[in-house]
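Only one protein chain is missing from this complex, and each of the others stays in its spot.
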Amino acid sequence: MQHNQRRATNKQMTLAEAVSRFVFDGATLTFGGFIGRDCVAVVHEIVRQGKKDLTVIDDSKTDITDILVGAGLLKKWEGAYFGYGALGLAPNFRRSIEQGIPYRVEVEDWTNAAISMRFLAAALNLPFMPTRSMLGSDILKYNQKVKVIQDPFEGQPLALVPAARPDVAFIHVQRADITGNGQIWGFTGSDENKVRAAKRVVLTCEEIVPPEEIKRQANLTAIPFYCVDAVVHVPFGCHPQSCYGYYAYDVLFCGQYHEMAKTREGFLAWLDTYVYGCRDHQEYCAKVGWDRLFALQHLERQFNRLPA
Amino acid sequence: MQHNQRRATNKQMTLAEAVSRFVFDGATLTFGGFIGRDCVAVVHEIVRQGKKDLTVIDDSKTDITDILVGAGLLKKWEGAYFGYGALGLAPNFRRSIEQGIPYRVEVEDWTNAAISMRFLAAALNLPFMPTRSMLGSDILKYNQKVKVIQDPFEGQPLALVPAARPDVAFIHVQRADITGNGQIWGFTGSDENKVRAAKRVVLTCEEIVPPEEIKRQANLTAIPFYCVDAVVHVPFGCHPQSCYGYYAYDVLFCGQYHEMAKTREGFLAWLDTYVYGCRDHQEYCAKVGWDRLFALQHLERQFNRLPA
Amino acid sequence: MEKELPYVPGQMMALMTAKELKDGEIVFVGIGLTLMAGIVAQMLHAPNLTIVYESGCIGPRKWRVDFNVGDSSAADGATALTSEWRVFGDLQAAFYDVGVLGAAQVDKYGNINSTAIFGEGDYYHPQVRLPGSGGGNDIGSSVGRTVIMMKMQKKRFLPRVDYITTPGYLDGTPQARQKAGLVGGGPVAVVTDKAVFRFDPQTHEMYLDTLYPGITVDEIKSYVNWDLKTAPQIKTAPLPTKEELAALKRADPGNLVLGREEARRQIRDIHQYVAMTLAGRYHGL
Partner (left out) sequence: MEKELPYVPGQMMALMTAKELKDGEIVFVGIGLTLMAGIVAQMLHAPNLTIVYESGCIGPRKWRVDFNVGDSSAADGATALTSEWRVFGDLQAAFYDVGVLGAAQVDKYGNINSTAIFGEGDYYHPQVRLPGSGGGNDIGSSVGRTVIMMKMQKKRFLPRVDYITTPGYLDGTPQARQKAGLVGGGPVAVVTDKAVFRFDPQTHEMYLDTLYPGITVDEIKSYVNWDLKTAPQIKTAPLPTKEELAALKRADPGNLVLGREEARRQIRDIHQYVAMTLAGRYHGL
C-alpha cells in the first residue's frame, strides 16, 4: 500500500479546477451528505465539463445522481436509494431503467447500512466489513459482491460487504481551512469514512476559516487535512438541499425540478437553464435569486446556528 | 438478542449506589478515557466495597488496574498496556506477575488497536472485527482468541478479534444530563464504543446539565441516553489524571503513588490513606486538598476550556 | 376511484401509524409519509418518543416538516448529531424499539418490495423501478418491531412480492428470521388508508385487524390477492379527532407531504413558504 503523501499545504482552488483535475472519464465517485448537505454545485460542474462513464457508489443521493443520469453521464449506480423522499420517485432514473431513455444505467442494489459499512471498511483499510443487514432478502440474490458466511466465532449467518474505494469523494462541509481540515455540524452521514476511503478528496465549503478557528472546536474536525487534495469555497453549494446552520431545504425549487423532469424535454429545459446556462456556481446563484437564497438562510438560522 | 429497554428517565444516583448495584463479584469491567479521563474515583469505590474476582478488558488503563491488582480484586487482565508512561512500570502488576504478591493475576495480551476493534465489534453487534495489527508477532502465539484468516476478498492475511462485551462500563464525561446523554471534549478514546458494548453503563461526570444544554452542541453527544443505566455527579473524579477542560494531570501525586507502591507495604499504606481512609470521593478530595485540585483546574483552563 | 369519506386517507394512515408508537420508545423512521407518524405521535400521546433518522440525527424536536431524513430540519433540537453508520450500528445492536417503513408491495408474510415492480419484465427490466431499499432493509432487519405504511391497491397485496427488499417473516416458517440471522422482531402491523392488518403469532400470516369507518371486509378482500384471514372480532378505528387533525396541520402547515404538487402550487413563493414555516415554529410545540 502506498503511504499517504498529502501534507498541510494550501489546497485552495476553484470548482472548475478541482473537477477538471480529479474527475476523469470512467471515474468512480462518491459524495458527502445524506439527502442534505449533498454537494449539488459539484455535480453541475461535472455536467458542464461533460465527464462521462461515471460510476457513483453512495447511499441515498438522488438530487445528484438523477441529474447525472439525465445528462447521460452515469454509467453505473452502486447504491441504496434513488428517490425524492416525500416528493416521489426519481424521474430520470425511472426513465432510464424502464424505457432506456436516454440509455440504460447499470444498477447494483445495496442498503444504506451496507454502503456505510463499505466505506467504513475502506476507511480502516480492511477488505470487508461484516453486517447483519440484507440477510434473507433478494438483495443478495442479485448482488454477487456480498458474501454470506457462518461467522467463525458465534456460528451465525453474517453478510460480508467489500470495501468501497472511489477515485474521488466530494464532500461539502460548513467550515474548512485551506489545508483541508474540515468541520461538520449537524448529522455527519458517512463523510468521515468517505474521505478516508477515496483516493482523492475535494472539500467544498460554506466558509474558509483560519486554522486557529478550526482549533477552537477541534472535536468537530471530522476531516483531517491529510485526507484532502483540494479545498473549494462554494457558498450555497448544496442548494436546493439544506446545509445545517446555513440554509434550509428549498422544497419549491426541488418540486419544480421534479415536475419538469417528469418529461425528457422538461428535464433538458431545466438542465439548459440551471446548468448549461450558468457559467459557474455564482451564475447559478444569481439565476436562482440571491434573495431566495438569503430567505432560506434566514429560515435555517431561526432553527439552527453554529455555536459561536 | 434482547432489545434495549433503557429510556430517557432520571438515572441519577450516588457512586456507592452505582457500584453496589451494577458491579458483582466476578464481573467483567471496562473504563472510559485513555490514560486521561479515566474514572479513578469509581475504582476507589470498587475497592472500598471489596468487589472481587474482577476481569478488566481495556486498552491502556494502569492508574485504575494497578490499584485493583494491589487490592487483590483483579482476577484477569485482557489488555494492551500496563505501565505508567513516563513514570515507569506498574509496581503492583510487576509484583503480582513476577513474585505472585499478593497473588498472580491472569494476563491476556492485546494491542490498543485490537482492543479498540473488539469494542467496535460489540458496539455494532458484530461477532468480530478484522485488523491488520498483531500479524507476525508473538501476541498471536499466546492469545488463542485471535483468528488469522486469508481474507475472502483480497486473499491477504488478516486477524479477526472477537467482540468484547463487558458486564459494566464506567465512563467519565465532562457533561451529562440526568437521563444519560453524555458529552465529551478532548480525545474520546473508545468511549462511544464501550458504552454500546457493555451490558450496563455508568456515567460519572464533572457537571450535570439540563437537557437543553446538551442540545446546544448536539454534535458532541458521544453517548446517547439509551446506552446508559446510571448518571453520577463526581467532580474531580479522574484525579490524579487529567480531565480535558477541567483539570490537569497531577504528576506529583501520581509520582508519589508510584514511589510508595514500589514496596507492598508502601502501597498498602497509600491504600489506607487514600481509599480505605476516605468514606467517599468528597473525603478523598479533602484529603488530597481542595486548593491542590483548584490549582490543577486553574492550570488546565489556561490551556483548554470548553467552548461557551 | 375513492369513495367519499369523512377523513383524508393519508391523514388516517399517519394517525393510525402514530398510535403504534408508545411514549418513551425510540422510533427509527424512514422517508416520506412515515416521517409524519413520528412527529404527530410526539405531539399527541408520546411526548417522550425519541425519533432517530438514518442520516445521524437522534432525538430532534419537530418544529417544522421534514421532506427527507437529511434535511437540516431533521436536526432541529436534536439531542445527538452523529453519523449514518453509527445509528445503523445502534439499530443493529438492538437499541431501537420500532421502525416505520413505506412499501410498494407487501406479501402475506410481511415481506416488503420497494425496489422494482417486475410487471411483464424482471429485476433488470422492470415495469416500474422504485427507489430501492435505502435504510428500509436495515430497519426491517434489525429494529424491535416494524410498522408498514402503504396504500391499499390490488397490485400491492400479493402472496409473494416480486422482490424482497426488506424481510418480513420470509416464508413464514417458524424461526425463519432467526435462521436467516436477523436481529429484529419483524412486522407487527400494516397500516393502510382503509384498514390495519396484523400478523398471526404462530403462522406469521397477515390478517385484517381494524377497519376504518365506512370500509367493509369485502372491499378489503377485493384488494388482497390471497385468501385473507380476519380477526375473530374485527375492530373499527375511530374517526380522527379535531385534536389529531390539528396536530397533522401543525406538523405540516402547508400540507406539503400529503398534498404534494397540488399543495406546492398553492404557495406563491419562497417568502411565503418561509413565513408559513416560521409561524409553525413559534406557535407550534
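Which chain is which? They are A, B and C, in the order written, and residues in each are numbered from 1.
The working rule: a contact is a pair of C-beta atoms (placed from the backbone, for glycine too) under 8 Å apart; a residue touches a chain by one contact, two chains touch by 3 or more.
Quick caveat: nothing in here was measured; it's all calculated off a predicted structure.
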Touch partners of the unshown chain, restricted to the chains that are shown, please. A, B
In the whole complex, not just what's shown, which of B:T28, B:T55 or B:T111 touches the removed chain? B:T111
If the hidden chain were put back, which of A:S96, A:S190, A:T204 or A:T221 would touch it? A:T221
Of B:Y244, B:F267 or B:Y284, which sits in contact with the chain we cannot see? B:Y244
In the whole complex, what residues of chain B lie against the chain that is missing from view? 33-38, 59-60, 62, 79-83, 85-90, 93-94, 97-98, 109-114, 116-117, 119-120, 131-139, 142, 156-158, 185-193, 241-245, 247-255, 259, 292, 295-296, 298-300, 302-304
What residues on chain A make contact with the chain left out of this view? 1-4, 7-8, 123-126, 181, 192, 196, 211, 214-215, 218-219, 221, 224-227
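Please note the rule applied: only the chains that are shown with their structure count from here on.
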Closest chain to global C-alpha mean, per-chain Cα centroids: A
Pair of chains joined by the greatest number of C-beta pairs in contact: A-C
Find the geometric centre of each of chain A and chain B from their Cα atoms only, then give the gap between the two centres in Å, rounded to an integer. 38
Hey, how far is the Cα centre of chain A from the one of chain C, in Å? 26
I need the residues of chain B touching at least two other chains; which ones are they? 125-126, 219
Touching two or more other chains in chain C are residues 75, 81-82, 92, 183
